[in-house]
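A single protein chain has been removed from this complex, and every other one stays in its place.
And then subunit A:
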Amino acid sequence: MNTVSETKTDNTLLVDMSQVAQARDTRALERLFDHYAPRIRAFCLSSQPGANLMADDIAQEVMIRIWNKAHLYNPSTASLNTWVFTIARNARIDYMRKNGRYQSDIDPEDFWSEMADENADPFREAQQQRDQVRIREGLTQLPSEQQQVLSKVYLEGKSHSEASEELGLPLGTVKSRVRLALNKLSVIIKR
């Protein structure tokens, strides 16, 4: 049941997104804001607990980027969640780069190549949706220790070695838990 309602939400968001891209519909952007802004804030707060100002700044920045880049979004190369996640991830990295411990003139936006260059392909879109559903269902069935490392790495933005320090586990254990999880989610592509 849950899956059905999730998919419905996804479709509503997708309609809003295309309204933003094609009609520059600010109402649609407000609905996207209502859905995504709390998630972007939560995503930032998991890496920097208590940093509410940073979370607000990044949420704002991401929503503006969504508006400005709307015409670049192509549903056949990435689900909307994935697209917004990568923007939020990049914005978080960018924020840390500008305000963090060490300065760098590398711009994470330069890494967008992986998303931008795929040709539209209807089979890929269907494949994309199947992958997403499989991952969504698979995540809930992972053992808690594997869920824990995935959330350290993805949500808190910890490297494997930082995760191993914080969890008090050997680096090898962290790496193997991540890999086990990836295997269970059938995410690893065999060569």
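By our rule, a residue touches a chain if its C-beta (ideal position, glycine included) is under 8 Å from a C-beta of that chain, and two chains touch if they have at least 3 such contacts; residues count from 1.
Basically, contacts and distances are computed from a predicted model.
Remark: of the listed names "Peptidase", "Cupin domain-containing protein", "ABC transporter permease subunit" or "Sulfurtransferase complex subunit TusC", the one matching the undisplayed chain in UniProt is "Cupin domain-containing protein".
Touch with the chain omitted from the figure is made, among A:Leu14, A:Ala51 or A:Leu155, by A:Leu155. For subunit A, the residues touching the absent chain in the complete assembly are 24, 26, 29-30, 33-34, 37-39, 41-43, 45-46, 56, 59-60, 63-64, 67-69, 71-72, 77-79, 81-82, 84-86, 88-90, 92-93, 97, 101-108, 110-111, 113-116, 118, 131-132, 135-136, 139, 150-151, 153-155, 157-160, 162, 175, 178-179, 182, 185, 187-189, 191.
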